[in-house]
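One chain of protein is taken out of this complex; the other chains stay put.
Letters are used for the chains, namely A, B and C, taken in the order the chains are written, and counting of residues starts over at 1 for each.
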Amino acid sequence: MSYVQNTDRDRNEMLEAIGVSSLDELLEPIDESLRVHGLLDLGPPMSEAAVVSRCTELARRNRPAGVAVGFLGGGIYDRFIPAVVRYVLSRSEFYTSYTPYQAEVSQGTLQAIYEYQSMISRLTGMDAANASLYDGATSLAEAMLMACGIKRKGRILVPRALSQRIRMVLESYAAGKRIAVEEVPFSDDGTLDAASLAKRIDQETAAVVLAQPNYFGIIEPAGEIAALVHERGAMLIAYVDPISLGIIAPPGEYDADIVVGEGQPLGNAMNFGGPLLGFMATKKDYIRKCPGRLISATVDRDGRRGYVMTLQTREQHIRREKATSNICTNEGLCAVAAAVYLAALGDTGFRELALQCAAKSRTLYRMLKETRGCSLAFGENFFQEFVVNITSPLGTFLAEAKSRGILAGIPLGNDFPELGEGALLVAVTERRTRVELERYRDVVRQAGGES
Amino acid sequence: MSYVQNTDRDRNEMLEAIGVSSLDELLEPIDESLRVHGLLDLGPPMSEAAVVSRCTELARRNRPAGVAVGFLGGGIYDRFIPAVVRYVLSRSEFYTSYTPYQAEVSQGTLQAIYEYQSMISRLTGMDAANASLYDGATSLAEAMLMACGIKRKGRILVPRALSQRIRMVLESYAAGKRIAVEEVPFSDDGTLDAASLAKRIDQETAAVVLAQPNYFGIIEPAGEIAALVHERGAMLIAYVDPISLGIIAPPGEYDADIVVGEGQPLGNAMNFGGPLLGFMATKKDYIRKCPGRLISATVDRDGRRGYVMTLQTREQHIRREKATSNICTNEGLCAVAAAVYLAALGDTGFRELALQCAAKSRTLYRMLKETRGCSLAFGENFFQEFVVNITSPLGTFLAEAKSRGILAGIPLGNDFPELGEGALLVAVTERRTRVELERYRDVVRQAGGES
Amino acid sequence: MSTTIFEKGRDGRSGSFIPRNDCPLDDLDIPERRTLPLDLPCVAEQAIVRHYVELASKNYHIDKGMYPLGSCTMKYNPIVNEEIARLDGFAGLHPAQDEEDVQGALELIYELERALSEICGMEAFALQPAAGAHGELTGMMIARDYFRDRGESRTVVIVPDSAHGTNPASVAICGFTPRTIQSNGRGLVDLGALREAVGGETAVLMLTLPNTLGLFERDIAAVIEIVHDAGALVYMDGANMNAMLGIVRPGTIGVDIMHVNLHKTFSTPHGGGGPGSGPVGVREALVDFLPVPRIVKKGGRYTLSHESEKSIGRVHPYFGNFNVFVKAFAYISSLGAAGLREVSENAILNANYLLAKIAKHYDITYSGPCMHEFVASGRNLKKYGVKTTDVAKRLLDYGLHAPTIYFPLIVEEALMIEPVETERKGDLDHFAGVMARIAEEARENPDLLHDAPHDTPVRRLDEAAAARSPDLCWPIELE
Partner (left out) sequence: MSTTIFEKGRDGRSGSFIPRNDCPLDDLDIPERRTLPLDLPCVAEQAIVRHYVELASKNYHIDKGMYPLGSCTMKYNPIVNEEIARLDGFAGLHPAQDEEDVQGALELIYELERALSEICGMEAFALQPAAGAHGELTGMMIARDYFRDRGESRTVVIVPDSAHGTNPASVAICGFTPRTIQSNGRGLVDLGALREAVGGETAVLMLTLPNTLGLFERDIAAVIEIVHDAGALVYMDGANMNAMLGIVRPGTIGVDIMHVNLHKTFSTPHGGGGPGSGPVGVREALVDFLPVPRIVKKGGRYTLSHESEKSIGRVHPYFGNFNVFVKAFAYISSLGAAGLREVSENAILNANYLLAKIAKHYDITYSGPCMHEFVASGRNLKKYGVKTTDVAKRLLDYGLHAPTIYFPLIVEEALMIEPVETERKGDLDHFAGVMARIAEEARENPDLLHDAPHDTPVRRLDEAAAARSPDLCWPIELE
């Protein structure tokens, strides 16, 4: 394929208009010695037909959600995405447009993002949300930088029960500003160890991160933790699962200062983990400290409502090294997907969805509770994900499950040895059916020697 | 799912505004005894998720072109359709619009169809084309009715080497107007038997149908046949494969009177045989006798170019029983697909494509010629499709081919016993690769006892 | 005014999507080579995309707004059905594949046929017809062969004057003679006129139900009886089935043959003029006359049956518009029995509500309650020199689509309005408000209407000029 439109004739006319006799003359600023001679080692052009074959063949060598019954979660979830989301996203007006630098011809994107912000504010119960960040992990890192900036302190406490992937991203970001990231253990019931937390918050602590639910799926007693944190003068950063907010108290209810999270579950396909959607919401007072774009309503010169990017003096293209963040391109289209998804769910649908996840995950939990071959790490105080301990060798169990079409969960043994070798993080979304849950139970039962 | 938007409250308000107390009151004109009591036996509503599962499961129980290597043709071809065609067709402005009754807000569809007409005129070399008919078969039937109307005669000659499916449609249409459809045999080399044709054209013959290429893929000596037909005062209806027109003389070159054909190969997916795209082109003199819609350029009140449906006095909604045809809804979107496809191919691409089909089919033909296990019915005077005779039992051969991922062709034995039990119609489009042709050859070779 | 694709370039770079040719091109020895130039446009992909995006922006469509076209049932086209129909397991099937390779497709067709039969109370449906008119023709062929089979010579088909133009046209193509009967003062079949028209040569009464005035034939039982008593058949044009889903089953009340339009009642998109699908259903006595092949289920397997000596043969080379079936099947499955009834109830509710609002500003000849649509008349505006066309064109200026106009022919200055069930009360209020405003404009500033539309991509187009000397093809450049 070639997407270049100029023909040989066009090129000749253009060279003439420029006043050079060959393209080479235009390359004059590049010293001969610096240039590539000959072609790159990349193979010849391919027809569209050939590219489609090649890529389809690669796609076939994977085992996607449509084929396997997945119980994998850990932040990324296999949810049912209604066709209307893809419809909106496949409109070229949305997907091929640039950042809305010329607001007057970008009202579609601007209003869509404004509505997204408004929805995130509603979900989280916060005053305002930004237009998106890369993903949940870097959003948490940005929240950390923001809190340390506001507090002018350099220490942050994170729960042990946090995804180690997120933790690693946090550490990379912390290293630059020499922020100390310290861990708070979890207690026997899987919740944050409040006593330990209370002890660890010191003068230098800018903020405490609360993961709600935490990495093990457990719902934390957020109100208590928030009170404890605020009493000791630190800020509370809540890292939340957006779907859980359909039934679980939003950070606005327990007075969190900054809220971040991974927005993939809001209408975005899993896509092997990217693009994701980092969301951030905060209190009114902190808006000017917030990273990323913000869309505001305003009026045009005829007094009609319209939308613009605002508070740009926070951003890198104006403030440069003093910007609140270096972010420029973010995840605009994923934010639009989230908005369409939430609109399609609606108020009641959103609650129903969250409830359904809670119900289905509890059904599996209770089935497993009565099954030999496994034990359950914690109680029922989870949202849609829980930790199960497989008694038999985990590798064999996972292979057996897969042979029955089931991706049984994410092994936790490496990252959390304290949970045991057989620990598995099991997520149950609304896509799973009772029959599939029973099949899961049967695999465990068999592995446990029952039949 | 429900796509009804009114809420209970809306309904109540509306009933009140109408002045009735229940919906039942509005059903008053329908006698109680005529009404359905209770629900139809159709099962409960399904969620979008459930419908997707159900339909995906049905789709999985088929073996589509993406999975099997197809050599099936006979009028419907597995061609590579570039993504740009689907892009245009998936724009709701095209696919969800109605027939362009209000021309001022339908210029998109109208211009697209005008351009389609212009392209069909070019392909066929005729003065004008209509906006589409249902499919090639009914187009031929319409051409028959049109010719019989123009000539005021009731007899029509068709080649023996015509798809029997098309023939059957033709007969259904002929029966109403009591038109006699008679057959002209093919000679040993697969072409129309000219001597026989000459004998059969009589005073009552309105038209002769020329299939170019014919059902066996053979390219007819169209010029000679046309001369013969015209000398005897009959009209010539050419039924052509549109792709062949990239390299084969178009009906305009041999003075055909009406040209029809199946437009599916022009950018439309096979879709298990529907929707198809009937195209029709004719000479200037016959335009007012032509069935179906015609789009014309015109000017608006400010003198700007625009497009309208024209010569509507030919059509059923004005002329009623005297209309040239009963057609109303046709295949508008398929015509747009054809236009986009042809634009994407362009002049050179279109020729290249036709040439490639000729080259690839000849390559297989020549391979088979040197292979034991089969014989070839006719010579190399074909476009992209030819008849091969499998020596071994056909059922076994086809099953063996399928086990190697190949759909080897359409058996002709039933419809054309004179070709022998092992006769197979083999189509080779541009999608087939040399490697696939070799695989085909190997299957034949094996069946023939070679190895 | 958009330049044509031909003007966008005849010398551009196109066609690079074609697979690479890996076979020899020399020595092809192809007879009858083309000498005529092709003169297709030659433009790169981006130019094509921009061209069609530009054209798209000049179309009204259901995703933009309401389409109150009477008799057209322009309802919301569910997106998920489009996605499903595009699955390779459906779109990528060749129609000549072995039965064993297309079991899913055959099951879908079979199930759709069963569902339509249940909905309509018919014994069986044939899905070959590619649109409503094609279904009518097929139905006429069935009637013709039925009487031929019985050795009866019946040549006349009675068609009410309110019928859609395809009805008499289909009748004529099938070799029958259409005979028109006039409606009575209430817009319904005149039983007296019917009795008079019916006789030994009557083959069929072709009836639209609800009729094109949006009225249910109150005397339908009597109508059917009269026809049956004369030994003739009742054909129902089911284009208006959207009014009766789960409410009336035509087969149960005595209809012998009917068609439905999947592209209306069952939500498949209209595509700017097709593809559609017009399945034909029949009562038990007529099943043998249906087109072949029929799909039969034998022990969990689906297979094609060609065994029917009485069959009219084929009206389509394959199975009909399968891609449309997939969407209709998904639609019926989604809604289920309860959802379908909800459709018709809301179609009727919306129409009556709109009727009540429109009646304040336009004439209504036939009083309600109407079913899924109603016909208003713009004749009350004639005194201001305003025609229904003017009203229609003015609606475009408000960003709305016009109703069907000048049909049915029996209503002067007809405005045939079908709101459909998928519009919400607020949408109807908006439409009614604009209609009221236009009636006011007609009084106060009729030229505003005469000159309409003002704000559309082009203004009123000269149809007469086009008809006088049609320009059907962009001039060909013969290099």
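One rule holds for everything that comes next: a residue touches a chain if its C-beta (ideal position, glycine included) is under 8 Å from a C-beta of that chain, and two chains touch if they have at least 3 such contacts.
This is a predicted model, so every value here is computed, not measured.
Undergrad: With touch defined as in the header, list the contact partners of the absent chain among those displayed.
TA: A, B, C
Undergrad: Which of A:K199, A:H317 or A:R404 sits in contact with the chain that's absent?
TA: The one listed residue touching the chain not shown is A:H317.
Undergrad: Touching the left-out chain: which of A:L145, A:V158 or A:I406?
TA: A:L145
Undergrad: Which one touches the absent chain: A:V84, A:I150, A:A227 or A:L376?
TA: Residue touching the absent chain, from the options given: A:V84.
Undergrad: With respect to the chain omitted from the figure, which of A:V184, A:A269 or A:L368 is a touching residue?
TA: A:A269
Undergrad: What chain C residues would touch the chain not displayed?
TA: 9, 12, 17, 44-47, 49-50, 53-54, 57, 63-65, 76, 78-80, 422, 424
Undergrad: Touching the missing chain, which residues of chain B?
TA: 1-5, 7, 9, 46-50, 82-84, 86-87, 92
One rule holds for everything that comes next: only the chains that are shown with their structure count from here on.
Undergrad: Consider the two chain pairs A-C and B-C; indicate the one with the greater count of contacting C-beta pairs.
TA: B-C is joined by more C-beta pairs in contact.
Undergrad: Which chain lies the greatest distance away from chain C when centres are computed from Cα atoms alone?
TA: Result for the farthest chain: A.
Undergrad: Distance between chain A and chain C based on Cα centroids, please, to the nearest Å.
TA: Result: the chain centres lie 46 Å from each other.
Undergrad: Using the average of all C-alpha atoms in each chain as its centre, how far is it in Å between chain B and chain C?
TA: Here chain B and chain C have centroids separated by 20 Å.
Undergrad: Two-or-more-chain contact residues of chain A, please, as numbers and ranges.
TA: Chain A, residues with two or more chain partners: 48-49, 82-83, 87.
Undergrad: Two or more other chains touching the same residue: where does that happen in chain C?
TA: As it turns out, chain C has residues touching two or more other chains at 12-13, 16-19, 43, 45, 49, 53, 78, 80, 82-83.
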